[in-house]
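Every protein chain of the complex appears in place save one, which is left out.
Just so it is clear, A, B and C label the chains in written order, and each chain counts residues from 1 on its own.
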Amino acid sequence: MTSYGMVIDLNRCTGCRSCMTACKVENNTTQGNFWMYTFRFEEGEFPNTRVWFMPRPCMHCQNAACVKVCPVGARYKREDGLTATDWDRCIGCRYCEVACPYGVNCFNWKDPNKNHYLDWNDPELLAETGGGLPYANPDLKEEYGDENRRIAGGGHHKGVIEKCTFCVHRVEDGLQPACADVCPTRVIHFGDFDDKNSEVSKLLKNNPNFRLLEEMGTEPNVHYIGGQPPTSKTRQIEEVKARV
Amino acid sequence: MRKIVTILMVIFGFALQAVSFFYLAAPIGAITSEASSNPRIPFAPVFFIIGVGSVFLAAVVFELLPDKDVQ
Amino acid sequence: MRVSRKDFLKLSATSAGVLTVGSLLSGGMKTLVPFEKGKVKLGEKFVPTTCWIGKQDCGLIARVVNGRLVSFQGHPDHPRNKGALCPKGVAQIQSIYDPNRVKTPLKRTNKKGIPGTWEQISWDEALNTVADRVKDVLERDPRLFVWQKGRSKAKDFYDDAFVKSTGATKLHHGAFCSDAGYRALEYTIGMHGVLHPDMRHTKYLLSWGWNITNAGGNKFCWLTWPQQLVEAKERGMKVAAIDPRLRGPAHFADDWLAIKPGTDLALALAICNLLIEKDSIDHEYLRKYTNSPFLIGDDGMFLRADPEEGEEEGKPLVLDQATGLLVPFDTEGMTPVLDGKTSVSGGAKTAFRLFKESLSGSSAEWAGDICGIHASQIEQVVNDLAANAMIGSTIQIDGKMLPYRPVAIMAYHMSQQELGFQALRAMLFVSMLLGSVGAVGGQFSDFTWKEYKNWSKFADISVKEGPYNIYLSGSKFFPINSNNSSLVAKVINNPEQYEVDYIPEVFLLHHVNPLGSFPDREENIKAYEKIKFVAAIDPWLSLTADLFADIVLPAATIEKYEGPMSATDQYVDATAMRIPPIEPLFQSRGEIDIYLDLCERIGVLYGEGGYLDIVNNELKLRDTDFALPLNVKPTPREIFDKYSKLNGLEGIEFFETEGVQLKGPVSSSKYYPYAMETPFGGILPHRLYGESLLVAQHRMMEMGADEIYYRDYTAFPTWRDLTVESSPPEYDLLLMSTHMIEFKQSRTPIPMMIEMVPNQVVEMNPKDAKAKRIADGDEVIVESIHAITGETRQVKSIAAYRENIRPGVICMPHHFGEYVKHPWVKGTGPSPNSLYFTGEGYVTNTADQTYLVKVKVTKAIGGK
Partner (left out) sequence: MTTYTKKLPYGVWDFTRGWVFLAIALLALIALGIYAYSIQLIEGEVVTGMRNLGTMGGATWGLYISFLIYFIGLSFTGISIAAMIRLLGLEKIKPIARMAEALTVIALILGALVVIVDLGQPARALVNLFRYARPGSPFFGTFTLVIAGYLFASQVYLYLDGRRDAAILAKIPGKLQGFFRIWSAGYKDTPAEQERHHQTSFWLAIAIVPLLITAHSTLGFVFGLQVGRPGWFSSLQAPEFVALAGVSGIGFLIIIAAILRKVLNTEEILDIDVFKWLSDFLMVLIVVYLYFLVVEWLTITYTAQSHELIIANAMYTGDYAWAYWLTVAALVIPLLLLGWQFIFKRYQMAWIVISGFLVNVAAIVKRYLIVVPSQTHGKLLPYEIGSYTPTWIEYSVVLGLFALGTLLYISFIKIFPIMEVIEIVEGGE
């Protein structure tokens, strides 16, 4: 068995948000949709202030609230631990979004072609690129898994939900997710928890660790080391105000 | 006769509901694999609705079906 | 055919001499990712190239699918980024395909000073127009031609060659960066750099104004330093942050001294004083390698031996400990007195003694009051420094016993303050007293100990009588001069005040945007109105170009040949190139192409002393088999092909397939000055005592320069009250500008980044805000005042509560405002540059810009 997951080392995180950007480029997510989000936190009062950072991918919970509530089975668990979203099946009821305690789901409120930052159909650009998003990643529209379902978030269909896929298209290719790959200080470690010799298993074994909102019983596959979970006293600074 | 049809319909209705709810539709409970996101047979939910339908349709049958022994 | 990405990497590894960064572990950073790319799909290729956004030129691997750039990932073998990338590095893909790029050469059709209306013209017409104007002024007076570039994205051989072949006046951006720091280090130890540690070994680091999580330190734009820092932290290094704002050092700081901006000199002096008091100083280093034992006469000059023939002045004298006689400082086998005086010639004292005396008042309490921190915190830092410096200890590196002083300072933009030059000198003194300069784990400032040209220049600082050139080099105003282009603007606006007898006519702006990037915007606008012809080479239409350019030439971004770039991370030596993953978009062209054509049309391309000749020289191709013929116009690819061959590679193909040429670890004998056959490469003695500064001061006085110009030309750094502090009391807050990693060093508006930080904010401590009845998120008016002229400037922005900023200080990040013609910069708010001033009181004694001004913040009435 495989059980993919992440170990995120808060000690090393500089909050640079490279992971967020790499995710956006790799998955061509539209404006306002952040599958990966890095919190920038502040605690305490001057001069006893603390500033720290926390990347927040989808937790790919083993006991995922979103999967339970999905009325049509568009959101499902794979044997390898990934929580997948079939963007061909989703009916856009957004039940997964209200059910998820981590706020990782992104709905396509708008036609993605009208929501990709710049006018990619500018005539002179058209002559160069033939139109459409120039850096469109071809892997995203493929089918993945034995079930052959389109879960790599290539759709960005209007009226469909989407979220972090752990870059399933890269993982099935033997690569790690874009966020883990790009991280300047190697904060994000991706691997198989069922493999006792994997980097992530070792990190987990050798470090005190926690999972977000453990009390929700969602059994996240994303573990944190080198820090403490945010409390009600933790203030977010420089928050990204996602807009469509 | 009329009673029988009606009762049969009711039984069939509830049975169909139960079966489609618990066995034909996507399994309830822990979801660990892609399989559990699909109904065991396609359009299982329709069977459930048919079940509900037939239970109440039984009432119509009960009232509308001509009663031999009255004739 | 299917090549696996794995092979691709192996290939690069092997052909680079079986070196992968993995094997050269720099700071133990794991380099190759746990997973390798599987199959390369049809129509897909991976092109190794070099990032185009930042300053440190990270290695990239561009994924190209059917001729389209799809993504960038970090080059796993590149020492500087080891497979990682910063947010801009990843996001630049958006700006490459940005439909708002300048697509064709443009010619202005309306009057200057207002947003331009443009006519698309052919390259021919554009180049000819520029060439004619340049030729015209060159014939009349080369001084009328000014060239300026924002930042060279590689070895600047090709623009240097242009400047030299045309004799243009070259302006920099450095005066707005850390040049005062460079000058201080060049003056004191002859190194071209500021302050950084030997991260592999440092145990205690003073992160002095280093914005760890957002901005670069010395030499690197950003990524490499945090990489080495986290490794060092995990190794157990302790970090004390000296910063008015904790956002930068964040959780990496073990201690936080929330110092008042602009007072670093006082703190440094106090630290020096305390170190001397508790005798935690490296006597041997100070005696052997600095001028601290030199005897200083009461005129402030060195006592010198009688000049031997050939010398115009004699060797400085020291006091021989053994004999008590005055002997030349370099007498063999003699130990000079470090802290002493002599009765001869009216009681001369050693430089060190003078320094000690000059510090007598600089107690922890004294500095604490000035810097707004507790004396105990300063004492704590001093104790940690003393404890960790382990003065006298040595360590074996590559079989050599070297001094081991694992304490250092990381400081870079610290010099952007009124006393910047002397502050950096004083900070360096801390390391010098501890003897950590060049020691293992100690204080470094450049990657190799090569003498920088200014070292000898500064031995005798020339102060000429006017008339001066437009940036006043060697003037009585700014004898040490960092060539501040806003000061140039001021000069252009009042030439006679600065004894300048001409005004330049033709400006060529190479990806530089003075109006957008530099304070002071008003001065610059006024100046540009006086310039007859302005041409811009730029992929985007900068504010400057939009308002004042006559011709705009579209430059390519990453899609061009450029280089060579050093790829060193200070421990591993490597070279890289920028390789075009796709053809230049639109009608844009690489700058080298542009300069080649321009020079040809100006008539300075061919022949001796021509552009090609200088290129040969700069790339060391001259007089080799690979020299460029001086009568044929080469392509950039040919130039780099020759360069590659010269450097023992089969040709440019090497870089086109591998990207990085790994040359192996920097040998300790190159890295550690104590391991060189002549320590410090003979760049000695280090100038604790700034005799030539004093000389310069006297000369300036003689020439009748005002005190404001000469007051900081002192032999030792001396604290004085800052000009900004003389502002009216109602301007009760200090504005300091900051960098955000989303924008730091980025030269273009990247929508993805702007989305994350959509607008300017005024970060202030809730205590200050509440006192002014300003709520978090309120719209506020920030008004700055010029302490001398009383001029005020205003911007509107939004208040943001921050507990990580010391009360009394507010911060505004840079890179906001409409600095370029682009839909995404609209409504991003003001730039702090519109609040800053330049010129006397707001530049250092070396003409470097300060980013500090007094402001008052009020809640905007009827704000949206």
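Annotations
In this section, a contact is a pair of C-beta atoms (placed from the backbone, for glycine too) under 8 Å apart; a residue touches a chain by one contact, two chains touch by 3 or more.
The structure displayed is predicted, hence computed values, not measured ones.
One chain is not displayed; in the complete assembly it touches the shown chains A, B. Residue A:Arg56 is the one among A:Lys24, A:Arg56 or A:His169 that touches the chain missing from this view. In the complete complex, the residue from A:Cys106, A:Ala152, A:Val171 or A:Ile188 that touches the missing chain is A:Cys106. Although one chain is hidden here, its contacts on chain A can still be listed: residues 32-34, 37, 39, 41, 56, 65, 68-74, 89-95, 97-111, 157-161, 212-213, 216-218, 230, 232, 234-236, 239-244.
The set of chain B residues touching the chain not shown comprises 21-22, 25-29, 31, 37-39, 42-46, 48-49, 52-53, 55-57, 59-60, 62-64, 67, 70.
Rule of thumb we're sticking to: only the chains that are shown with their structure count from here on.
Taking the mean of the C-alpha atoms as each chain's centre, chain B and chain C sit 78 Å apart.
Averaged C-alpha coordinates give centres for chain A and chain B that are 42 Å from one another. Shared interface positions of chain B, i.e. residues touching 2 or more other chains, are not present. In chain A, no residue reaches two or more other chains under the touch definition. Residues 63-64, 67-68, 70, 73-79, 84, 86, 145-147, 149 of chain A touch chain B in their complex.
Residues of chain B that touch chain A in their complex: 26, 30-34, 36-39. Within the complex formed with chain A, the residues of chain C that make contact are 29-30, 33-39, 41, 65, 68-74, 81, 83-91, 93-94, 97-100, 103, 212-214, 222-223, 226-227, 230, 233-234, 246-247, 250-252, 256, 258, 585-586, 740-742, 751-753, 755-758, 765, 767, 800, 802-807, 823-824.
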